[in-house]
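Read through the structure below, which is laid out as structure tokens, and then see the notes.
Every protein chain of the complex appears in place save one, which is left out.
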Amino acid sequence: MAAEIYLNVAVSGVLTGLVYGLMAVGLSVIFGVVRVVNFAHGEMMTIAMYLAIVLFNGFGLDPLAMVVPLAAVLFALGYAMQAGIINPFITRPEHSQFILLVAIALVIVNVLLIVFGPDAHNVQTAYSFDSFLVGPLIIDATKAYVGAATVAITAALFGFFRLAPLGKAIRACADNYIGALVVGLNVKRLYALTFGLGAACVGAAGSMLVLLVDVTPALGPALTLLAFIIVITGGLGSMPGAVLGGVLIGVTEAMAGLFFTPSAKSMFSFALLVLVLLFRPQGILGTRPS
Amino acid sequence: MIPITTNSAGLTRRAFAAGAGAAGLLAVTGTPFNSVRAQGGPLKVGVLLPRSGAQAGIGQDCQRGVELAPAILRELSLPELAIMNADTETNVEVARARAEKLINEGAQLLVGAFDSGQSTAIAQVAEQKGIPFVINIAAAPQITEQGYKFVFRNFPTAGMILSDAFANQKELFEATGVAPKSVVFMHVNDTFGTSMQQGINAVMPRFNMPYQIVEQIAYDPTARDLSVEVAKAKATGAQALLMVSRLNDAILITRELVKQRWSPMAVLSMGPGWYEDQYLKTLGKLSDGPISFVPWYDPHKRLSKQLDAALAKAYPGINMNTNHVFTFEALLVAADAYKRARSTDPKALADAIRTTNITDNVSIGPGIQFNDKGQNDKLKNAAIQNRGGKLLTIAPKEASNAKPELPMSAYDRRG
Partner (left out) sequence: MMARLLDGVPRRGLGLLAGLLAVLLAAPWVANDYVLTILIIVLYSTYTGQAWNVLMGFAGQLSLGHAIYVGLGGYAAAALYVHFGVAPWLGLAAAVAIAAACGAVIGFLAFRFGVGGVYFAILTIAFAEFARIGFDHFRWVGASSGFFLPVANYTRNDLWNLRGDPTMFYYVMLALTVAAFTLCHVLLKSRVGYYWLAIREDEVAARSLGIDTFRYKMYAIVLSGGMTAVAGAFFAFYYNNLFPEQVFHISRSIELILGPIIGGIGTLFGPLVGALLLTGLSEAMQELLTALGLDAPGAKQVFYGLCLLVVVMALPGGVWPWLAGKLGVTGPRS
């Protein structure tokens, strides 16, 4: 096979991986700070995707323009979920949390099924079929736009966590819960804010993913699993890690599909996950928990 | 406690049997007119379809065939059917449980279930209980190779679909003088796709096709992004695309073909997806061209036209397709057997089904008959092509209503 094929596929893998990376950043924030096993992460993303579809099909609003509003909506949803339902479960054993979120996920998936039906829905914009010719490369236009938007949002997020006082407070919480309490931070509120932020990432990612992927209610659980794989591979609590993990998984799967039989390409992601769990459980960019 | 349900129509089994017995007695001793009403009322038919879960869309489409049936059956002077709907939830275990429940509630015949796995589970229950089961849609060959006496399938097996596909392709190549020399075979890696892939290796050599399969690419049914698969296919340099896919993959693949700037000479699909309403609606002008080799209705048959008209009235804008046709025909088989058996006794019904010979039907071929394995091996499959949002039958010649268009027009030249 000619070299361009590999290059094309790799570029495509990187661009798609960036979006998944943004989704994983949301989980990294939630899992890393609030320590909640958010098994409804992918389902929340499908809510954002369906909202984007309603806005597009109903009002003609391009999903790329809806990134910020949808992020805000999901922020509110996440905040409410954490403050209202999840908070008491933080100190409970993991399996309790897990069941709570599985139940929430089950409700979300099936409500979406009742409202939208089981058929795939998608968004077809004017540029849905475009591609750029860059030398020997054919780059999917939509993926390029989405990739650029993701980079911008992720950079903004990093800036927030590094520079804004609220961001630093949240990181403090993650690093040392007791210390944060001692210092007088309102941990409960910070948790809710963090969950909201994680959900906002999901909202933004979902708004963009809907341009690349068709949504069905069943997509939720698949995205949840993918998010966990990326976060663990990239490094828990490390946002650059989540993005890196996303890109890595995106490229690995794409190349695996090219070299081997595509129907088995997910096996490589799982194999990668197992290797990471065994040999570097903190992930590629993560830090060992204290 | 677990609720024990009684017959939801309000008639207990005993009362029904007594009524049927009395009516049967009357028919034997009585009137010269063998009014089917005298046989004890409508036949209870349990219809099992995936109404929720991954296959829900298809299940709901099949249901349209169920809803159109009563009026048409009445017009054909066939006895009435009392339909009991059940949802298999696209799950093998649920399918089995629902089948048992329907039989318990008095179903005298079962119809279903679109999916091979679920149909197998239901077939076992039916065989064990001795209740006839008429399969509307399921292509796995094994189902009618088990030696069952109560399971009947009016739908082609994967092998039959493949044979007809190759035969029809040759007919099309000869008619247009266009034939690809190389194809890449892409298939979804699920029950149906794998059955077809295994079948191809057995069936294709018999047909001396003008092309070689240069590569076989299997992809995951839940794949969200098929760009790698299409890139791989394009890289083989094959002239045409041979496909077995589902609806979502068909749309995804078409989009990738456009984005990666590859217009194959032909898209030859041997399965669902490329002709479905959602495909046509979503892709508009980009949906023209693909040829699907599928079990289909014969547009020249009287009953086809009647069913089509009824569908157009009840659901305007929906093209008649395999789901409607074969679900309707399953009920047609049930009603016809009931008329000839004149009894709701399952063994009598099964024997009646075995001797079915319906020539006034919808699907292509001499009609509905079953061989000793319970399979209708006389079914013929058609080749249909998408054109302007409509589906035209281009092969076999005796069932066609349009000329084929080969090669397919390039994607970037469609305004």
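Residue numbering begins at 1 within each chain, and the chains themselves are lettered A and B in the order written.
Simple rule for what comes next: contacts are C-beta pairs under 8 Å (C-beta built on N, C-alpha and C of every residue); 3 or more make two chains touch, one makes a residue touch a chain.
The structure displayed is predicted, hence computed values, not measured ones.
Chemist: Touch partners of the unshown chain, restricted to the chains that are shown, please.
Modeler: A, B
Chemist: Of the listed residues B:T176, B:T194 or B:Q216, which contacts the missing chain in the full complex?
Modeler: Of these options, the touching residue for the absent chain is B:T194.
Chemist: Using the touch definition up top, pick the residue from B:R64, B:R96, B:R153 or B:H324 that touches the left-out chain.
Modeler: Touches the omitted chain: B:R96.
Chemist: Please pick, from B:E67, B:E80 or B:E127, the residue that touches the omitted chain in the full complex.
Modeler: Going through B:E67, B:E80 or B:E127 one by one, B:E127 is the residue touching the chain not shown.
Chemist: In the complete complex, which positions of chain B touch the hidden chain?
Modeler: That gives, for chain B, the contact residues 1-5, 8, 51-53, 56, 87, 89, 91-93, 96-97, 100-101, 103-104, 116-117, 120-121, 124, 127-130, 140, 142, 146-150, 189-195, 198, 220.
Chemist: If the hidden chain were put back, which residues of chain A would touch it?
Modeler: On the side of chain A, residues 37, 85, 88, 92, 94-96, 98-100, 102-107, 109-111, 113-114, 118, 217, 221, 225, 228-229, 232, 261, 263-264, 266-267, 270-271, 273-274, 277-279, 281 touch the unshown chain.
In the analysis below, only the chains that are shown with their structure count from here on.
Chemist: Which residues of chain B touch chain A once you look at their complex with the stated criterion?
Modeler: On the chain B side, the touching residues are 52-57, 189, 217-220, 222-225, 227-229, 231-232, 235, 247-248, 251-252, 255, 258-261, 278, 282, 286.
Chemist: Can you tell me which positions in chain A touch chain B when the two form their complex?
Modeler: That would be residues 1-2, 5, 8-9, 12-13, 16, 113, 117-120, 122, 124, 128-131, 138, 140-141, 212-214, 216, 218-219, 222, 253-254, 257-258, 261-263, 265-266 of chain A.
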